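Data first, discussion second: the structure below is written as structure tokens.
With one protein chain withheld, the remaining protein chains of the complex are depicted in position.
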Amino acid sequence: MKKVLSTIAAMAMLVSMAACGNDSGSSSGGSSGGDSGKKGGKETINVWAFTDEVPGMIKKYIELHPEFGEKYTIKETIIPTTDGNYQPALDQALSAGGNDAPDIYCAEAAFVLKYTQGAASQYAAAYKDLGIDVDNKIKAADIAQYSVDIGTNPSGDVVGLGYQATGGAFIYRRSIAKDVFGTDDPATIQSEIGPGWDKFYDAAEELKGSGYGIVSGDGDIWHAVENSSDQGWIVDNKLHIDPKREEFLDLSMSLMDNGYHNDTEDWGDAWFADMKGEGAKGIFGFFGPAWLINYTMADNCGGKAVGEGTYGDWAVCEPPVGFFWGGTWLLANKDTDQKEGVGELIDWITLDCSENGLQYMWANGTYNPEKPTKDCVASGTVMKMSDGTVDFLGGQNMFDVFVPANEYANGKNLTQYDESINILWRDQVRMYTSGQKSREDALKDFKRQVSDNLAIEAE
Amino acid sequence: MAAVANKKASSVVFKVTAYTFCILLTVISLLPFVIMIINATRSTTQIQQHAISFVPSTFLKSNFEVLTGKSFDPFKGFLNSLIISTFSTICTVYFSTMTAYALTAYSWKLKKPFFTLIMCILMIPAQVTSIGFYQFMYKIGMTNNFLALILPAIASPTTVFFMRQYMIPSLPMEILQSARIDGAGEFRIFNQIVLPMMKPAMATQAIFAFVTSWNSLFLPQILLIDNEKHTLPIMVSQLNGDIYRTEFGAIYLGLLLTVLPVLVIYFLLSKHIIAGVALGGVKG
Partner (left out) sequence: MSKGSVRLAGSGGDVAKRQRVRDGRSEYLSLVSKGVCDKLKKPLKGISYAKWGYIFSIPFMLIFLIFSLYPTIYTAVLGFTDCVGLNNSEWHFLDDPLANFDSVIHNKSFTTSLRNTVVIWMMNFIPQITIALLLTAWFTSHHNEIKGKGFFKVVFYMPNIITAASVAILFNALFSYPVGPVNDLLVSWGIRDESYNFFVDGFASKCIVAFIQFLTWYGNTMIVLISGVLGISPDIYEAAEIDGANGIQTFFKITIPNLKTVLLYTLITSLVGGLNMYDIPKLFLNGGPDNATLTTSVFIYNQAFSGSYLFNRAAAASMIMFVIIALCSAVLFYVMRDKDEAKLQKEARQAKRDAKRKGGMW
């Protein structure tokens, strides 16, 4: 019996390996074009990322500029952030230095401050040292201010910039809007749900009357709350709970008590189900930047064309409170030997506002012809040249809403500890809204946990 | 008569209880695998809507294409994983048996302290050593090198501990002595007499060592930077790499492919555990 099982397993394995072997023969040839092994004369650029987005961009650059590919070999290290493995590995590689240290590395919004202003900022090179005329280029490209703020180190030099602009909007269902408010026009809806949370909750009450929830879970409003606070979590080296953030406890409880949501957790199954309209009750909208639309909602709306699922039944309008969410910043190692090559790549990705620059292609869906998606990019200049009309939003030009939204994004109330502190905070809020503890206890435990884990005392 | 009938009845009761219990455990134990297999045939969107389903779907081929499309070379990953795991398993089992033999068959002054040291190493939490370890590897430039993952396997305290515990009751000293009398050298005695006797223990530890090495993700991920050197688990974790669109279908397929080779090795080795080699073989 065992022999049979093992033979079957072995055969299954061999068949799959053989099939893969044949397929990947062609694909690996193409994709690992600039791999090691051909050292002869070429300089190596080590790229560290947590997704294949930036390495893909670099490959695209080499495609468009073959001379670059003749001069440099690209070595990519991709470690996803999912199990929390990316940062420790990156930190060790940076501190060890040497030939295998990263030359270009990426940092996500959740932890970028550590690398631009915090504990790991000692490794970052100032863009101007890479041969980039930073000040002028930023002005010419009209880069979103919050991106520059985040990417500026304590000495005032720009060490990182993002290629996206992730200012957020409110993305709502047209059909539900018509049903409850009589119209799906963004300008009208905008004034129904905001500005300010009071109006938002009034709208929620109206929606509840027709049997809809306004958002899927409390995580949806958190990013807006977080980013609109006056001060960050740390003030004068002490834990500071901004009143606007403390309000989240009450906002979340209100959602729960009044049944304005489906009590889902962001990125969980039920949250995705609400994008399809298949949750416990219909959900009016989501808070998110442009990437949420193209990369998350489009894949989960239950269809690929207008009429299927909720595809085409969405629109965007200004949120009640401005915010930004996510984004990837590019940094360079100040000890890199390939300053020129690195500078060239970073410039093309983050500052080049011509039609051949990455930003233009990224915004207009010409970057990847097989899967055209549009996104908001950091350069305001490029955004003005671009057209953000998408079928998913029923033909609306999303840039009309997202570009002004970027101005509300605040890059000054962030700290390098945000990732950890936010996890602790959301945990305590959840304990409070699910009835496991009182409001005072939730606050008390939050302060204690921050002190236990980060040695930061409360004010 | 009644006694015999009683015995038969209690035997039946026993068998029924035993079988029911075992079948229950079987279902629970196989559940994760069934879910993995079924999810490997479903598309990412299906999985995101309902994570668990018992109804297979038709996306096996498209998941497969996603897998190979993302420069995921399973053949290469499989080969790399195989090399690392096989060699580190051989190192672990052979050298641990040797060290255990040193602790059991000979009496030497530092024996007890040495064993205590080994036990102490066993008790240190793994995170403590792993961080310093890869810092060290970076400093001496041994990154991207399979040896960095294979050589440390020579010193495996748990395996030594197990082999020692196994040897204490079952190592037949007279046979060793008679071999010495016959003029055999110590190494020969070890390799030709002792090792064959330890087969069930070695097979057991070989399976554990192989599984641990095959599934390990953290250290290889940090040390093996070159795409060419990536092991299978690293490749599967890279499928998580798209923060906006995680391809769950392809991930489950990748996980399945990762598990298959281990199952094969397990089936092959389990023969040695199950075929009872009765020790203490000074039979008349």
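Per-chain residue numbering starts at 1, and chain names A and B are given in the order in which the chains are listed.
Convention: contacts are C-beta pairs under 8 Å (C-beta built on N, C-alpha and C of every residue); 3 or more make two chains touch, one makes a residue touch a chain.
The shown structure was predicted, so the numbers you read here are calculated from the model rather than taken from an experiment.
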Residue among B:37, B:60, B:90 or B:175 touching the omitted chain: B:175
Identified contact with the non-displayed chain, of A:235, A:253, A:270 or A:458: A:270
Residue numbers in chain B that touch the chain omitted from display: 11, 14-15, 18-19, 22, 25-26, 28-30, 32-33, 35-36, 50-52, 95-96, 98-99, 101-103, 105-111, 114, 118-133, 135-136, 151-152, 154-155, 158, 160-162, 165-166, 168-175, 177-182, 186, 190, 200-201, 203-204, 207-208, 211, 215, 217, 233, 237, 255, 258-259, 262-263, 266-267, 270, 273-274, 276-284
Chain A residues touching the omitted chain (full complex): 1-2, 5, 83-84, 87-88, 91, 94-95, 114, 119-120, 122, 262-265, 268-270, 273, 279-280, 416-417, 419-421, 423, 427-428, 430-431, 434, 436-437, 445, 448-449, 452-456
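Convention: only the chains that are shown with their structure count from here on.
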Rounded Å distance between chain A and chain B, as computed from the means of their C-alpha atoms: 38
Chain A residues within the chain B interface of the complex: 2-3, 5-6, 9-10, 12-13, 16-17, 19-21, 23-24, 27-28, 31-32, 35-37, 46, 50-53, 75-83, 85, 88-89, 92-93, 95-96, 98-100, 108, 269, 272-273, 276, 278, 291, 295-296, 299-300, 302
Residues of chain B that touch chain A when the two form their complex: 44-45, 48-51, 64, 67-76, 78, 131, 134-135, 138-139, 141, 143-144, 217-218, 221-222, 225-228, 237-238, 240-245, 257, 260-261, 263-264, 267-268, 270-271
